[in-house]
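Apart from one protein chain that is not included, each protein chain of the complex appears where it belongs.
Then we have subunit A:
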Amino acid sequence: MAAVTALRSSCRAAGRLVCIHRVRSCSSIRFIKSKYVCVFDKSAFKFSHQQRLFRTSAVSCGQIVQFKLSDIGEGITEVTVKEWYVKEGDSVSQFDSICEVQSDKASVTITSRYDGIIRKLHYSIDDTAFVGKPLVDIEIDASKGVASEEDVVETPPMSHEEHTHQEIKGHKTLATPAVRRLAMENNIKLSEVVGTGKDNRILKEDILNYLAKQTGAILPPSPKAEIVPPQRGAEAVPAAPKDKARKIPVPVSRPIAFAGKDKTEPVTGFQKAMVKTMSAALKIPHFGYSDEVDLTQLVQLREELKPVAEMRGVKLSFMPFFIKAASLGLLQYPILNASLDENCQNVTYKASHNIGVAMDTEQGLIVPNVKNVQVCSVFDIAVELNRLQSLGSAGQLGTSDLTGGTFTLSNIGTIGGTYAKPVILPPEVAIGALGKIQVLPRFNSKGEVVKAQIMNVSWSADHRIIDGATMARFSNLWKSYLENPTSMLLDLK
């Protein structure tokens, strides 16, 4: 080899150079003694890499290749860069999309020919790129090589076993690959583990002891020694005989490698709206009041009225009844339809009953309200609800639909649940959450057990101006209207 000759003729005296020389001229690493390895101040792992590099290139970092824009067809020579899918520093694999370019009504996805890291983008968005000219610079992973050319060197199996050691701040840590892997799986730094093997070698037992100390897990007393044979090569690893003599405890729980990563994204849109509203609601001292309502009669009434409403083209649910009953109740207890000013100096009794209905849409929670329920019939409310629901699901609710509410009902029962703890939406002072309607056994006036349709309601109110008694009385009135729907007839305006 030319290199050998040249070195021989220069200075033989330099011990180091002689060592390297010997390294290069040997095809097998068997002859390398560990002290030679410390000539390179990179880890031995990389050293074994460099073996391969001797055949391909002597550069330790990758080779930069200019990836040119290939022919688009139809005689096109230039295109406009419309979108980059990668940025400088990203790693790409062969066939990953790099960018999107456009030429004369054709959109072309340019994919990578190499595995590597993007080092330079030659164009910005909206620039004109030319066919045949460089598009990006990719640093090819030297060990992997270029996709089309393969230049793999067979590394002797021994190399990994014998001399894998880490240099951490000048302190060498010896450990076999199996031990190393166990440490890695458990996110343990080898430098922190005390090695009890020969030359302070770290053994599997040492990792397990370290783990036990960290997690507080109690390992069973060491059972019969179980030797983990080295991955490759039949050659006895110096560490192995030592392991036979020691007892290696079996770990209690096998650590499962979880590759998931946390994802952080900004709070926007509907969530941001919720943050604002609910943070303001914190200022309100809430109290809760819950009860159960027997809707057996209402269920029957709705069954009768549903087809009538359908003939008029309207879907009739229970909500219009709940809303109308609430409005009738608010006529008797107007403080629940009020608003407290910022300084808690004045209470404004709102004349209109604009009852909000919490709606769950694809984007999140939104609360449109039905205006002036006090002058609407149950059917009017049903019509309005239908309109709001279809606008809500289409994402087309307007600002007027979403502002001006004075009282809110949330029918969480359509999804499920019994009792809830709703949060008041400022500037209102009360809110009710309705659970699902369940068929439950109840006693009637004769003491017999009958089937009853029971729904739970949970109210929350602003304790600065609403007291428990008011809330309770309002709830009782609302409940009586719903339990005896015909009584609503007396008070309907």
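Everything below uses one rule, namely that contacts are C-beta pairs under 8 Å (C-beta built on N, C-alpha and C of every residue); 3 or more make two chains touch, one makes a residue touch a chain; residues count from 1.
Definition applied: contacts and distances are computed from a predicted model.
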{"item": "Among \"Lipoyl amidotransferase LIPT1, mitochondrial\", \"Growth hormone receptor 1\", \"Tryptophan--tRNA ligase, cytoplasmic\" or \"Symplekin\", UniProt-listed name of the chain not shown", "value": "\"Lipoyl amidotransferase LIPT1, mitochondrial\""}
{"item": "Selected from A:D126, A:D262, A:E304 or A:E448 as touching the chain missing from the view", "value": "A:D126"}
{"item": "Full-complex contact with the absent chain, from A:Q66, A:T128, A:Q300 or A:T403", "value": "A:T403"}
{"item": "Of A:S107, A:T128, A:Q332 or A:N476, the residue in touch with the unshown chain", "value": "A:S107"}
{"item": "Per the touch definition above, residue among A:E83, A:E303, A:D467 or A:D491 touching the missing chain", "value": "A:E83"}
{"item": "Option from A:D262, A:E304 or A:E342 whose C-beta touches the chain left out", "value": "A:E342"}
{"item": "Sites on subunit A contacted by the missing partner chain, in the whole complex", "value": "72-74, 82-83, 95, 100, 102-109, 111, 125-126, 266, 268-270, 272-274, 276-277, 280, 339, 341-342, 348, 363-364, 366, 394-400, 402-403, 425-427"}
